[in-house]
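Removed: one protein chain of the complex. Kept in place: all other protein chains.
For reference, chains read A and B in written order, and residue numbers begin at 1 within each chain.
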Amino acid sequence: MALAEPLLRLRGVTKRYDGGGLVVDALDLTVERGEFLTLLGPSGSGKTTTLMMIAGFEQANAGEILYEGRSIANLPPHKRDFGVVFQSYALFPHMSVAENVAFPLTLRGIARAEIDRRVARALDMIELGGLGARRPGQLSGGQQQRVALARALVFEPKLVLMDEPLGALDKRLREQMQLEIRRLHRELGLTVVYVTHDQTEAMVMSDRVAVFHLGRVQQLADPRTIHEQPANGFVARFIGETNAFDGRLTGTGDGRDVRIDGSAGLVLRGVAGQSAPRSAYVLVSIRPERISIGDGHGENRVVGRVRQAIYFGDHLGIEVAIDGGAMVRVNLGVRGVDHAPVPDSEIVLSWRAEHTLLLEPVI
Amino acid sequence: MSTDYGLPLPRWWMRLGSILLVVILVLPALVVVPISFSSGSIIAFPLPGFSWHWYGEAAASPAWRDALLSSLRVGAASTLIATVIGTAAALGIDRLQGRTRAIVLLATLLPLVIPIVILALGAYFALATVGLSNSLTGLVIFHAALGLPFVTLSVVASLQGFDRTLWRAAASLGASPITAFRRVMLPIIAPGVAAGAIFAFAMSLDEVVVASFVTAPSQRTLPLQMFSGIKENTGPIVTAVATLLLLLSMTFLLVVEMLRRRSRRLATASEAT
Partner (left out) sequence: MSGNGAARARRARLSTVVLLAPMALFLLAVIGVPLFLLVWQSVADRDVAIGLPRTVAMLAEGEGAPSPAIYPALVADLAAASDSAVGRVARRLNIEKAGLRTAVLAARATALESPSDPVAALQAADGRWAQPEIWQAIRAASGPLTDRYLLAAIDLERDAKGEITSRPTELAIYRSILTRTFVIAASVAALCLALGLPLALYLASLPPKFAERWLLVLMLPLWTSILVRAMAWTLLLQSNGLVNSLLQRAGLIAQPLDLAFNRFAVLVAMTHVLLPFMVLPIYNALRAIPKTQLMAAGSLGATPLQSVVRVYLPQARAGIAAGLLLVLASAAGYYITPALVGGPADRMIGTFVELAVIRTNNPGLAAALGLVALLLFLALVGVLIAALKPMRALEGAR
């Protein structure tokens, strides 16, 4: 069943540093044809090492990487036909822009005229048509990144690997390039494995996101599931903002009532998250945008005192201190609030049980 | 005025002292230039008058011409050997790390830190043992040894400026290691290789001690010919040759400086943002 086989499959891939520290721990991962898969995680979580093992620049200590069902362990990087885009662009400084883009084509013995045609088309694609004769050093950072992109795509690789390609750009340019890479992915039907530590970037671009932590994939799902249904405490805290409390199941109410630590006996009602807690000790995660002001918005109700209200432009962030010292963060859309709550005033918060996720504590 | 914590004395004093020192460092070598145009036949001031006479003498003298040819031959051959071995060694050193790297780097410096007369004496014994006494071939081998550190250090330095991701990028685009070396790495480190080679050549062109130990009296190199010219006081012809050498050195210096700028431009151009 060749078609059922994913384009790329990592099975039990493990990477240790020479000193013995585990970088990637028995990783299983699949990349489907035509998908945009993002490896997301903090620095040192193993995501870049995983990408470099796929590219062939690092060797796994155990496990295997299969391309269309066949191991590529013995295939050196230059025979893999995977396009790689590096954070540092890695443009060849002694070649012009056009020569850089033509480089992979010249290695493949393509005729001169055909090379010229494809280079011109690639440069048009990234809207740098007139700059082929320039040296990379004469281009801006954003232009250099586009050239790097064109160079990695021009030889029609079977898989495109990107290692934080936008990490060196400023915010505005980064957002513009995110959309452009998305467009190229769709238009050219590429299969992309993309590494980033920026969760917004992962959300915007990906079909699926693999959240890395401590050399393991904590959750592999589409962006919405990752956000709404985090698999565990790490994902809940890493993705978006959250109120995270340690708590203990009370043993009553179907086992979904939980007593919050540091809260003078507050008991909340929640639902089990993707990874149901294995013991009575749980992590309680409530997204700040799911909490409303006033009674009647759900099963959970808390009275507290406003500490401060911060205006963010698109929303209002309110910090509420509850009895026992715990702090709850509430995000309100600016449209619904005419005036900000006054610091030190009493406030009532409520939200639904289904937005109170009970998760395995952070590893 | 702001205080300079990197200077032990006020900046103006340091500046004045430094200028004075550099002037004293540079000017003396230029003394030979006016004398080389002297119309007199002794090396002394004041000069009796201007003339190109001694340049003509130098060009016409078979002894000087032979010496120049010997030196150029020895310099070219020893530079070639030093450049090939030194570049290979630098590529090897570039793959080493930590303590091993430091030790190998120090080992490449050995020819520079052994007092030259001791090396020359050892060379004399070694060449006698293998039957290469009194030959330019022997001199080539030991001048290559003296040029080796310059090439190795120069190439190691330019490899440090070489961004390793370029190598990975070339591989990801389909270049085999040999292609990646030939088309990506070599063009970028070429200025460093060339600068090291020029250093090695200049060194060979100026070397007296080993040359006087291992060559026959009939195969004088240029420095040996100059040495005897100075000792035997053969007149301003030596200063004419010295002036020509000075001109050559300036050319070398300028070429190396150009190469260095080019190499740095390539290095900074390959850096992120």
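Rule of thumb we're sticking to: a residue touches a chain if its C-beta (ideal position, glycine included) is under 8 Å from a C-beta of that chain, and two chains touch if they have at least 3 such contacts.
Note that the structure is a prediction, hence the values are computed from the model and not measured.
Asker: Among B:Ala59, B:Ala76 or B:Leu110, which one is in touch with the chain left out?
Answerer: Reading the full complex, the residue touching the unseen chain is B:Leu110.
Asker: Just to verify: which one of B:Ala145, B:Ala169 or B:Ile237 makes contact with the chain not shown?
Answerer: B:Ala145
Asker: Which of these, B:Ala59, B:Ala76, B:Leu186 or B:Ile230, touches the one chain of the complex that we don't see?
Answerer: The missing chain is touched by B:Ile230.
Asker: Identify the residues of chain B touching the omitted chain, counting contacts across the whole complex.
Answerer: 3-9, 11, 14-15, 17-18, 21-22, 24-26, 28-32, 35, 43-46, 84-86, 88-89, 91-93, 95-96, 98-99, 102, 104, 107-108, 110-119, 121-126, 129, 141-142, 144-145, 148, 152, 202, 205-206, 208-209, 212-213, 223, 226-227, 230-231, 238-239, 242, 245-246, 249-250, 252-253, 257
Assume only the chains that are shown with their structure count from here on.
Asker: Starting from the mean Cα coordinates of chain A and chain B, work out the distance between those two points in Å.
Answerer: 54
Asker: Can you tell me which positions in chain B touch chain A when the two form their complex?
Answerer: 163, 165-166, 168-177, 179-180, 183-184, 187-188, 265-273
Asker: Provide the residue numbers of chain A that touch chain B in the complex, in ascending order.
Answerer: Within the complex, chain A touches chain B at residues 55-57, 76-84, 86-94, 103-104, 107-108, 135-137, 141, 151-152, 155, 161, 168.
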